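Below, a portion of the complex is reproduced, with chain positions unchanged.
The first chain written gets the first letter, and so on, giving A and B; residue counts start at 1 in each chain.
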Amino acid sequence: MSVYHTIKSRVFNVLEVSKHKGDLSWKIDAFIIVLIILNVVAIILESVETISMEYSSEFFYFELFSVIVFTIEYIFRIWVSNLYPSYGHPVTGRLKYALTPLALIDLLAILPFYLLFTSLDLRLLRMFRIFRIFRLFKIARYISALSLINRVVSRKKEELIISLIFTLFLLLLTSTIMYYVENGAQPEKFSSIPETMWWGISTLTTVGYGDMYPITAMGQFLGGMIAIIGIGLFALPTGILASGFSQELAHQSHQAESCPSCGRPF
Amino acid sequence: MSVYHTIKSRVFNVLEVSKHKGDLSWKIDAFIIVLIILNVVAIILESVETISMEYSSEFFYFELFSVIVFTIEYIFRIWVSNLYPSYGHPVTGRLKYALTPLALIDLLAILPFYLLFTSLDLRLLRMFRIFRIFRLFKIARYISALSLINRVVSRKKEELIISLIFTLFLLLLTSTIMYYVENGAQPEKFSSIPETMWWGISTLTTVGYGDMYPITAMGQFLGGMIAIIGIGLFALPTGILASGFSQELAHQSHQAESCPSCGRPF
């Protein structure tokens, strides 16, 4: 095995999530995790105007440093990716790897920075700022808990789609009716069906901001009916996801002997 | 078999929901589904004043086209309906079919358009606009998921009626008490028991718009009690419907090996 391959295989092992606390791979993992968390903290703090003003240069150098590290990480990951059996081919395998969700996140976390140099469009700067939040997703590789979402959603896909069709159907129906009922009394608030759908979601999810609500007797009667009926239907996706999670958690923690909803052994 | 009967039977088969992707019946289904969706989109967009102004003629011609298609569809459906064994009689069978929910929806989706010609009453125009939303229900024929609602509601009818009596009882009781408690302090808001019931629903469903809330010490104390107790009782229909849906979904997807709520094998 050539030196090239030895180094490549070493890099591969180091980049993999470490299982032995304290070795180099573990240290690199810890370093990247800390850097991701610091990036998220930086994004949050930079949004506070007084802080972003005072520490603008610090934020810039930290950004530069982070992008360099994440770029090196990305290049290394692409380089060694064809050591995975499923991405074996030097070109097409690496390309296939580059299109996996985790690799795309790695790319999206750094790409906007480089795009900034192509032009100085202000909208691009704005876009760049939003896209930085993708760095938060980089942590998904290290937190196995987050991979639960994938498994739960894919396992319950069919039920979720059915319940989404329900809720959309209900939302359309109630918003259309409510628009015609309330539009006369509140033409600026219930100004169109899309506007009324904001009321519909706010009511059906029981958030109830209070920026829109029916004021006519007919609107309040229908609104009350919608609130009562709607809650039942909107409970559906909640119930599906909740049961999906508790199922997955029960599988994961191997506490298969007892019902996760009531804790009694079977 | 006469040419008449051959054509009739052909039309019947085409109008039935197709099971073979790509044949004529499937193409007609797809065309009608797309037309329904476009109608719903048109209803939504037409409610936005700026759009309805600019494209008023486009909306009119699309409406005309839709009504013609839906009318032809309706006439064909009535014509061939006596081919169903349960609606066999040429007159009474067709009448019985015309009174089924799906056929009534088909009629209500086009009828208001024709009623418009009988007079030019503005209220009728308004009515016509609201009734167009029935076109959304036409899609129910093609989405088997929506027939779940029927089955769930009819299976859980008894429980739902009991819980509705509960909630109505609770709503009446709390609204009456709250009216007498808050009316003195907020005579315009808690102006009558029906008005106070709007507060009651808003609180018991935890929507809480914030347009009405008690301000007296006694009213806030009672309101707090009602919120806590009421949530427990209002959770009942939610729970019944949610369990009803998960029951039906479990039946439908034939995943009979495990309980959808606790993941435990049966």
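Throughout what follows, contacts are C-beta pairs under 8 Å (C-beta built on N, C-alpha and C of every residue); 3 or more make two chains touch, one makes a residue touch a chain.
Since the structure is predicted, the reported quantities are computational estimates derived from the model, not experimental observations.
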>> If 2 of the identical subunits are displayed, how many subunits does the entire complex have according to this structure file?
In response: 4
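Here is the rule we go by: only the chains that are shown with their structure count from here on.
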> Between 0 and 180 degrees, and as a multiple of 5, what angle does the rotation take that fits subunit A onto subunit B by Cα atoms?
Replying inline: 90
> What whole-Å value do you get for the distance between subunit A and subunit B if each is reduced to the mean of its CA atoms?
Replying inline: 32
> For subunit B, which residues are in contact with subunit A within the complex?
Replying inline: 40, 43-44, 47-49, 126, 129-130, 133, 136, 143, 145-146, 148-149, 167, 194, 197-198, 201-202, 205-211, 234, 237-242, 245-246, 249, 253, 258, 260-264
> What part of subunit A is in contact with subunit B in the complex they form?
Replying inline: 158-159, 162-163, 165-166, 169, 172-173, 176-177, 179-180, 191-194, 196, 203, 206-210, 213, 217, 220, 223-224, 227-228, 231-233, 235-236, 239-240, 243, 246-247, 250-251, 259-262, 266
